[in-house]
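Quick one: structure below, then a few questions.
The complex appears here without one of its protein chains, the remainder shown in place.
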Amino acid sequence: MTIFHGFNISSSALTTQRLRMDVVASNMANVETTRGKFVNGEWQPYQRKMVVIQPNENRFSSHLAKAMGRTDNLGNGVKVSKIVDDQSPFKLVYQPDHPDANAEGFVRLPNIDPLKEMVDMMSATRSYEANVTTLNATKNMLLKALEIGKG
Amino acid sequence: MRIFSNSTQQLLEQSLNAASTRQKTIADNIANVDTPNYKAKKTVFRHQLHNAIEGQQLNAYRTDDRHFEFGGKQNSQAAVVVSRTNSMFNHNGNNVDIEHEMAEMAKNQIYYNALIERLNGRFNSLKTVIGGGK
Partner (left out) sequence: MERVSYKPNSVMNNIIGNQPIKKLTPAEAQTSFKVALNDALRQVNDAQHASTIATEKLARGEKIDLHNVMITAQKASITLQATVEVRNKVVEAYQEIMRMQV
């Protein structure tokens, strides 16, 4: 692996956490969106989005290393493989005079819990900061290595 | 005198040129982080391209030196700027990933510094030998 392997790993983690943060922001913004998608002639509310995070291991080198039984394969960071919809049921609120109320007077609201989103946001922020610290530490180590033999 | 015509010296100089091109590309990407429909660019070094195609190169089996070799002459340019096509787009068509660009910039700086160090080391060794240590 190159001298910049640590950088690539941290950078992939930063991208992933920022994407996770974007998803949290999208969920928070759409807490009350009753008209998310138009499906089969009726409006569906916005469905909560979630990210699926996987290790970044689709490269040929990692498969080859596994096949050869080598144990020094550290992996290549993380990536977001897909953004999926949360399939949990929508919230039902009794509001008979809402334009999107159904026959019984219930409105379907998105299945978003603001508290859960806040916890996700804090987790994403802390992960982001931790990865920035890691990247800076790697950078400082390399800069120090450049000073070997001087002074 | 042909003190500086060996392959390592040329590799170092070309790599420095390529690192400089890469810095400009990164600066371009960062400046356009919010431009609609802007596609991020990246700089590919010739040795990266060479590694990628090396496994597929077909060499001619020549029975006489005067026969032609397969493959055209090698591109002497060290770095090629291409569009980054494998990343996700924003709502405005922009695909610049700011963390990636910042990490690339840090990497490029360290790469450039390391190459300068090595180049200095080589020049100093030459001076030691020529000057006899005085």
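Letters A and B name the chains as they come in the text, with residue numbers starting at 1 for each one.
By our rule, contacts are C-beta pairs under 8 Å (C-beta built on N, C-alpha and C of every residue); 3 or more make two chains touch, one makes a residue touch a chain.
Just so it is clear, the model here is predicted, and its values are computed rather than measured.
Visitor: Looking at B:Thr35, B:Asn92 or B:Asn124, which residue reaches the missing chain?
Guide: B:Asn124
Visitor: On subunit B, where is the contact patch with the chain that was removed from view?
Guide: 8, 11-12, 15, 45, 47-48, 110, 114-115, 117-118, 121-122, 124-125, 128-129, 132-133
Visitor: Using the touch rule from the top, list residues of subunit A that touch the missing partner.
Guide: 1-4, 142, 145-146, 148-149
Keep this in mind: only the chains that are shown with their structure count from here on.
Visitor: Starting from the mean Cα coordinates of subunit A and subunit B, work out the distance between those two points in Å.
Guide: Computed value for the inter-centroid distance: 32 Å.
Visitor: For a test of understanding, state which residues of subunit A touch subunit B in their complex under the given definition.
Guide: 3-4, 7-8, 10-11, 14-15, 18, 135, 139, 142-143, 146
Visitor: Taking the touch rule as given, give the residues of subunit B at its contact with subunit A in the complex, in rising order.
Guide: The contact residues of subunit B facing subunit A are 97, 99-100, 102-104, 106-107, 110-111, 113-114, 117.
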